[in-house]
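Working notes, beginning with the structure itself.
FYI, not all chains are in this one, though none of them got moved.
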Amino acid sequence: MENTNNSHTLDHKTLTKSFHRWFWGALTCFSQEHMQTFGYMASMLPILRKLYPKHEDQVKAIKAYTAFFNTNPMLGTVIVGITASMEQARANGKEIDGETINDMRAGLMGPIAGIGDSLIDGTLIPILLGISLGMSSGGSPLGAIFYIVAWVLIAYFGQRFLYFRGYRFGGQAVSFLVGKQGAAVRHAIGIVGSMVVGGVLASWVNVTTSLKLYGSNGKVFLNLQDKLNSIYPGLLTVLITLFCWWLMTKKHVSAIWTMLILVVISLIGVLLGFFNPGLSY
Amino acid sequence: MTINWLQAAILGLFACLCSNSCMAGQAVGNYTIGRPLVGGLVCGIVLGNLQLGIACGVAMQLVYIALVTPGGTVSADVRAISYIGIPLAMVAISSQGLNPLGGSAANLAKSVGTLVGTVGTVLYYAVATMNLVWQSFGWKDVHNGKLDKLTAVNFGWPWVSHALFSFLPTMLLTYYGATAVTALQTALPMDGIAMKTLFTVGGMLPCVGIAILLRQIIGRVVDFIPFFVGFTLAASLHLNLVSVTVVSLMFAVIVYELEMSRGSKPTNGTTADGPSDENAEEDI
């Protein structure tokens, strides 16, 4: 590589192209083995082509991006932006090599996956959907349209912002996640995430029992759901969730098996008259 | 209501666009086109009954409101729910002459959604697995320095995976599914064990999604507390999610300040390094 040349700068067009490739392609060629690796390479290509005129340098440079990569594709955009700026520094002969880049990527992808999944999938999307569902009750398309517009705008401009922030500030862009304030910010975000996830569970999921015991006079003698509600509203819902959590976390049961166990529980519950979704045509 | 080949093909195309690894990108594909609420809009337009489509979408969306897929762990597949489940539910509801906005229609929609959503995970893993083939092409390209081909690997070849495991199943299932659904309804009456179980499971499935999320969030046992507080606020006080978020921000700020005030201890520990450090801290 031309270590002496100090004048490689990425123009806005190249960066935008790289961003768009990530925006559209982060997971298009996903596999359980390499996950987002190819999406990442595809979005780095425009950068490498620009920075390294010689084909052989490009080939050398791409090697850094063949390492396994997976993170939350929304928040993770910032990492792509950071590597763009690191790659530029490397092209300009700064003391950065592929390993440095990969250490950064490997170090960030974990926390950002965790934060992103809980913040985007667990917090933001349920809030947006919750609002939109209310608007679409009664069969109105309003809610769906609102959701499309609101989310696509947030996602596109949000990710774009993150990409360029990553490019401009490099590692500092996420210093609030890994630097001094790191633990604090993540802890605070975790509080919001946890509380909203709890709220989502209570608002949208409602596991109930239909068990009622009748006295000799035919009157209801025990309405179990009412009793459970008087203990703690939503008790069954929260218990089933904790049970799934326990299975997966403490017993290392996979999600699929957890679901099958729920099928068994449901079947037994239905047979015993404990569960009855009250279906009818 | 019937579904013709053209309609079935359009639905198949939309199925290619969404899901977790999809052709329209995460933001637009997975999070927008894939979600039942939007799927209901699309199916409503394609099948010519907007209101029924939306109603089915809303019913199914309720079950999958907090779908999380950390590390590609998928508990239900949005492509199957939205573009197989919704069309079939629409056919079933209108063939039964049910009121699209009624509770029975919603129940039926949910049970169809649950069924195909769970089954659809097979499609999801099939696509992801087939992508390994194109990725193996990619590794060769990288090795041989043919970087230009990487774009095709990431954006082109996966269409083949989708043609096989998104387009075809969706098209066939929606085209032939109408009869199947009717047969299913006779075979599995709503008040039968199978349907009751299915729907009970459907109601519990979001718990798995939440549990997957919790696995990420919960480190120590005290981390459950904000989760329970959020649950209590919504379950006992019926706060909506925006309000829960507002309240959570209060605690988040406190926790942030708390950590920051504690986080300064290590810095205190380095006071020996020089007074400049200290002053910097005092400025904060």
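Order of writing sets the chain letters: A and B. Residues in each chain are counted from 1.
Convention: a contact is a pair of C-beta atoms (placed from the backbone, for glycine too) under 8 Å apart; a residue touches a chain by one contact, two chains touch by 3 or more.
Values in this document were obtained by computation on a predicted structure and should not be read as measured data.
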{"item": "Per-label copy numbers for the whole complex, where each distinct chain appears once", "value": "A x3, B x3"}
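Here is the rule we use: only the chains that are shown with their structure count from here on.
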{"item": "Centroid spacing, where centroids are CA-atom means, of chain A and chain B in whole angstrom", "value": "11"}
{"item": "Residue ranges of chain B touching chain A (in the complex, touch as defined)", "value": "20-28, 30-32, 35, 37-38, 40-41, 44, 50-52, 54-55, 57-58, 61-62, 65-75, 96, 98, 100-101, 104, 107-108, 111, 118, 121, 125, 128-129, 131-132, 134-135, 138-139, 142, 145, 147, 150-151, 153-155, 157-158, 185, 190-191, 193, 195-197, 199-201, 203-208, 210-218, 223, 226-236, 239-242, 244-245, 247-249, 251-253, 255-260, 263"}
{"item": "Residues of chain A touching chain B in the complex", "value": "21, 23-35, 37-39, 41-42, 45, 48-49, 55-56, 58-59, 62-63, 66, 70, 73-74, 113-114, 117-118, 121-123, 125-127, 129-133, 136-141, 143-145, 147-148, 151-152, 155-156, 159, 180-181, 183-185, 187-207, 233-234, 237-238, 240-242, 244-245, 247-249, 254-256, 258-259, 262-263, 265-267, 269-271, 275-281"}
